[in-house]
Every structure is written in structure tokens, then in C-alpha cells.
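All protein chains but one are shown in place.
== chain A ==
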Amino acid sequence: MDKEFDVVANYKTLLVESPEISMPVAAIESLVELIKHSKATTMSEFMLSIKDASQRLKSSVRNSISLSAGCDLFLRFVTRNSHDVADFETWKATLISRGQSFVEKADACRYKIAELGVPFIRDGSTVLIHAHSRVVSLLLQKAAADHKRFKVFVTESSQTQGGIRSAKVLRAAGIPTTIILDAAVGYVIDKVDMVLVGAEGVVENGGLINQIGSYQMAIVAKAANKPFYAVAESYKFVRLFPLNQYDLPTYNADTLSFQELNTDHDAKSLEDGTPSSASQTALHLKTAEDQTSQGSNPLVDYTPPNYITLLFTDLGVLTPSGVSDELIKLYL
């Protein structure tokens, strides 16, 4: 049916072509592309193909949280509108145009968030941020453009080196930025006025799924009585209700597993160039033995809502409990 169109490939090229695009937006864009190529003639065939495509998208990447937020939002929109279809072709055309206008609006979301968040950054304050988040960078850039004087500490985030990227962007905007070790969060927290993190996904209870390290930052911030703000576009709200770290869809048996002490087999497989555990980490481990003794490290963690002071979203500044309200509005 859509042999000639590969959603996953389309999604991946989108991400490569425009680095500014975020995962859920790219997901919706490729689903729209799928509709354009769809030759389905009946409603159920069409719905099936979309559901199948979003499933394939989700399983194509290791960390599917923000991607599935985009897929689910679009699917919800399609099903909600599927009841009063008069003409199948015109309906498809509407879906395509709505999808495309969403992609345009997605950018505007970030600007709106930046506008809402800027007043929270006070003159002379110091902000601690984590890794790289486009929307956090934009907020800080906007604050700098509004002539706020503030300094930024950014964690290196050794897994992706996102902190280094952030520092580059922020320094270019004229903001004094210092990169700190991930392990130095506790050390700097007393010098910090607020913590600002982005999000991969915002879950139903108002908690946060983000790059590994956010949770410990939140705990440190709470202990030091500093506000911890999350910044997220509303299309990153996902219908998950994780109860702890190991309740996330990204968790599997490999995550932080303990290797057998007898490492002969592992060492051999490393020489072949195929590490036994899918260790996507950038841990600077010297020897092969060190590397294989390392289980697969998690990419994201979950920050429970009681650690989050406020969420800056394009729907306004919300308390964590406001998130579930928005999700209910959409899925009721």
C-alpha cells in the first residue's frame, strides 16, 4: 500500500535536513507526507495505514517519548475528525493542510513560550540549565535581547555533549556562560537563582521526562529551595503515567544490567566491532574490559511533579497539575 513511501526514512531525513526541528514536529510532518502518498480508498484502510506508520516510527528509535507525543496528537486529531467525513478526498486534503499549518505553528509555540518565560529571569540572576534544549536556548536568547543581565551555568551533559552546544549558542547571544560537570550541580546550586530545563515529554501527572540528569538536578534544587522550571511545547504532552524511573517505555532489561564476571565472550565481541550491549553512552572508558562491564546507560529520566515549580508552555504558565487538565481536554 505504501511500499513506495517509507515513513521512517522520511522522518530521519527531516531531522538531518533541519536540525532546528523537534522530534514530534518531524513525526507529524512525515505522517502528513504519508497521507499525501496514501492510496487508501476506504476509511478503515486509511486509519490502519496511519496507525501502522506511527507504530513503525515509534519503534524505529531507541528513545521514542517525544516522538510518540507527536504521533499520538496527530492520530487523535485524525480520529476525532473521522466521524463527520462527507467526502474522503477533501477530508484528506484538510488533514494535509492542517498538518502543514501545525508545522508552521510549532515554531510560533516556542516564541510564545519564550515571551511567557522571560519575566521570570531577573536582572543579575544566575540560571542553571541542563544539556541542550532549543526552547530553553530561545528563552534565554530572548531575555538577553530584552537587555536582561544574567549568567548561565550549563551542565556538560556528557552523554550527548549538549551542554557544549548550548554554551556556544548562548555565548553567541552575549550571555556569560560557564560549562560545569554534571557532577558539579550540587557544587554550584548555592550560586544559582533558578533551574531551567527543557523536556522530551511532559507526562500526565505533570512530571517531566528529559535528558538524563534532570531528575538529580530537580532533587538538588528542591533541597536548596531553588525554583525548578520546565519549559516545554504543548505538543510534547504525552499520555504516560510513570510511577518511577523504570516505568518508562525506554526502559528495558539491558538498561544498567550487570554483566557476567567472565568477560571472555564480551571482549571478543568488542574486537569484532559489535559491542554486546547497545551502549550508546559516551562514557570515556579506556579499556575494552571497562566498556563491556558497562551496561547500557539510560538516555532519559523521569522527574516527578512535586519537584517542578512551574511549567512554561505555549498554553500559559502551568502548575504541574495543569498538564493533566490539558491532556483530558484533548483525549476526553
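In this section, a contact is a pair of C-beta atoms (placed from the backbone, for glycine too) under 8 Å apart; a residue touches a chain by one contact, two chains touch by 3 or more; residues count from 1.
The criterion applied here is as follows: contacts and distances are computed from a predicted model.
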Which choice in "Translation initiation factor eIF2B subunit beta", "non-specific serine/threonine protein kinase", "Autophagy protein 5" or "Nicolin 1, tubulin polyglutamylase complex subunit" gives the name that UniProt lists for the one chain left out?
"Translation initiation factor eIF2B subunit beta"
Among A:K39, A:R80 or A:R171, choose the residue that contacts the chain missing from this document, as touch is defined above.
A:R80
Just to verify: which one of A:G99, A:G162, A:P242 or A:P304 makes contact with the chain not shown?
A:G99
Just the residue numbers, please: which parts of chain A touch the chain that's not shown?
73-74, 77, 80-81, 84, 98-99, 101-102, 105-106, 109, 119-120, 122, 234-235, 237, 309-310, 315-322, 325-327, 329-330, 332
